[in-house]
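Have a look at the structure below, then the notes.
Apart from one protein chain that is not included, each protein chain of the complex appears where it belongs.
First chain written, first letter: the chains are A and B, and each begins at residue 1.
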Amino acid sequence: MSAVILAADDIQVAQNIGFGIIAAIMVIGALKVVTSKNVVHAALSLVLVLSGAAAQYILLGAEFVAVSQILVYVGAVMVLFLFGVMLTRAKLGKETDLDQPKAWLGVPVALLMLGVLAWVLIDGFQDERLPADATSKAAVEISDSVLGPALVPFLALTFVLVAAVIGGIVLARKD
Amino acid sequence: MIASLLAAAGDWVAPTLDYHALAPEIILAAGIFAVLSIDLFLEPEQRWITSALSGFVMLGALVTVGTLAVIGDDTRSMFGGRYVSDEYALILKALFLVAGYIVVLMSSDEIERGRYHQGEYYVLLLTSVLGMVMMASSRDLLSIFVALELLSIPAYMLAAWNKRNSRGNEAGVKYYLLGVFASAITLYGMSLLYGVTGTTLLTDLGSAITANGRFSGVEVIAVAFIVVGFAFKISAVPFHQWAPDVYEGAPTPITAFLSVASKAAGFVALVTLTFVAFPNAEDVYQPFMWVLAALSMTIGNLYALRQTNIVRMLAYSSVSQGGFILMPLTVAGVDGVGESALKAVVVYLVVYAATNLGAFAVVIAVARKTRSGEISSYGGLFGYAPALGVLMTIFLASLAGIPPLGGWFAKFGAFKAVLDADTGWGYSIAIIAAINTVISAAYYITVMREIWMKDEPTGDTTPIRTPPSLGAALVITCGATIVLGVLPDIVGRFGDITDLTGALGR
Partner (left out) sequence: MDVISDQNWVLSVGTFLPLAGVLVMLLIPKREELLHKQIALITALATLAVGIYTLVQFDYGQAQSLQFYASTEWITVINSGYTIGLDGISLPLYFLSMVITVLVMIYSWDHIPSPGNPKAFLILMLVLQTGMAGTFIAQDLILFFVFFEVVLLPMYFMIGVWGGEQRQYASLKFFLYTMFGSALMLVAFLALFYQTGRESFSIPFLVENGINIDEDVALWIFAGMFIGFAVKVPMFPFHTWLPDAHTQAPTQGSVILAAILLKLGTYGFVRIAIPILPQAAVKWAPVIGVLAVIGIIYGALGCLAQSDMKRLIAFSSVAHMGFVMLGISTLTATGINAALFGMVAHGLITGMLFFCAGSIKERYHTLEIKRLSGMLIQMPKLGWILGFCAMASLGLPGLAGFWGEFPAILSAYNPAPQLDVTLFRTLMVIAALGTVLAAAYLLWLYQRTAFGEPNPEFTGHGHAHAVGAAGNDEHHSDIHDVNIYEWVAWTPLLIAIVVFGVYPQLMFKVMDPAVTQLVGVFNP
């Protein structure tokens, strides 16, 4: 996976441009999520970000993860979110008093984190390249590991889901 | 087409499962489904059966832990070392199961009286204990994370169980939001670590970190993020903000569960990671843990001094005790100290579990009559409920570290571990810990003073009747606290460094 190929002519131009465009869309979407005054706009921008992530996965050759991302995040989580907006009768349309008073503290911290992480990631991974001749066997590998080495976590997750459902029902019931 | 897919399928081999090693987990899983199904068919008056059944399930799992300890090999390793059942894991599984059993004893009357959806409560409790039991055996990043989620998610919901009460809801929401945030940070750290080293197996991580002799920034950030996430779980300062409100809003048996079992699970993860995955990363985690330990001890104590509510006081006290448990890890990387550090942490967790559960059991018992959480409502307790007064004194004295109760040996072990290191960091944290021991005695004494020396505030001196299950919980915890203090060798045998497979690169 971490094979390093340094040949300059092997840089795949199309994929890099594709990455750039999708990344730009994701960043704009993310900014819209936190700055938008309309909750539905924010939700749909989040869909944009998550789909962009799925697209990136495809570029990386991990199509199983990409499809899971769409199914779970966009399909389930965002739909659930929109249901929540509908059922709690959140105000559709512009909200006015959304500003976080401590934003003056939060934004610099966030920028600091961004700087640190950016530096760290660039420093750590800048020499990495994706193998040019990778055939994607991602789904196969994932299923092998889920039914092999990662069997116990996989089965444990079923209990997480059961507990979440039961607890959610108990807490949400009107009684 | 299918043929080509099958050809590309590679060679999957069915993993070998050691069912004996998985027996505790299997029993707990079966128990969860049993309780859930039986609950469907019970009449409301029969709901106590769920509590009894959960108790039996935990005891059954405990029996299998016992058989694992006695029969067969000491170390059973599955999935290439990702799920290991060694003596360290067995001791901690036993701790979680016994703590879970005592919480069941403490809850059975409380939950029944409040008409609190008993069946679901016990299902969630069992699920959380299952997660903890898994955590003790997990030796790769993925298993640790899943175990973390498995134990936390039921806990988030259990914390909100007082749903008719706004404090209860606040507790649940706060715990949930901060908890998932912390889990997310941990996961980010884990994924970065995987990205750098290419493996999630802890023993491989141990050799892969600083493989080329120096740290890369990614490794530092990854280790830091992982520690931060678990620091939240153990309510280390400054990640402790959730603790007082959650402890106060949750039902008291759940508070006891969170303060003991959930915290212990966080420590188990930290200890496993520190000794197996990060032995070479001591320059990163040691100073970080030093700061966490020093802050937790001091700030926990300072806030506890000002509390008037017993549950909040115990919450801050457990923040401070968490600092003490963290103390040996600040020197775990120093040569030759790893042994005593591991032993100190395991011993402290066991003693602290017994003592804290006992203290909360007394809180539950007294609240049955006084219906109040204020420390002043304990006034004159010795006059009308001498047994409870003496028990609370024993538990508080043990937390303060007064011999011959269990707490003194736990503190002694922690001090010995840091002094073993013979470094400046070690001596300085030992001094901070000593000062904090005396400060903590002050607020424990305040409660003792209320119990022994003040008068009953409302003049109502009817004796308190404790239900048998609560009484049993009190007897077990008190017995453990006293025995572990007088004969510390019983627990001193635990936590040998050889028990933890792969610790420090062995």
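Here is the rule we go by: contacts are C-beta pairs under 8 Å (C-beta built on N, C-alpha and C of every residue); 3 or more make two chains touch, one makes a residue touch a chain.
All figures in this text were calculated on a predicted structure; none of them were measured in a lab.
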Contact set of the excluded chain (shown chains only): B
Among B:80, B:404 or B:457, the residue in touch with the chain that has been omitted: B:404
Among B:45, B:335 or B:489, residue touching the chain not depicted: B:489
Residue of B:113, B:306 or B:449 touching the missing chain in the full complex: B:449
Selected from B:82, B:117, B:139 or B:343 as touching the chain missing from the view: B:343
Sole contact to the chain not displayed, among B:268, B:341, B:388 or B:441: B:441
Sites on chain B contacted by the missing partner chain, in the whole complex: 343, 382, 386, 393, 397, 402-404, 408-409, 412-413, 415-416, 419-420, 422, 430, 434, 437-438, 441-442, 445, 448-449, 452-453, 487-489, 492-493
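Assume only the chains that are shown with their structure count from here on.
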Euclidean distance of C-alpha centroids - chain A vs chain B, Å: 31
Chain B residues touching chain A - in the complex, by the definition given at the top: 5, 8-10, 12-15, 17, 22, 25, 29, 32, 36, 79-80, 82-83, 117, 120, 123-124, 127-128, 130-131, 134, 138, 140, 142-143, 145-147, 149-150, 153-154, 156-158, 160-161, 163, 172, 192, 195-196, 198, 216-221
Chain A to chain B touching residues, read off their complex: 1-2, 116-117, 119-121, 123-125, 135, 137, 140-141, 144, 147-153, 156-157, 159-160, 162-164, 166-171
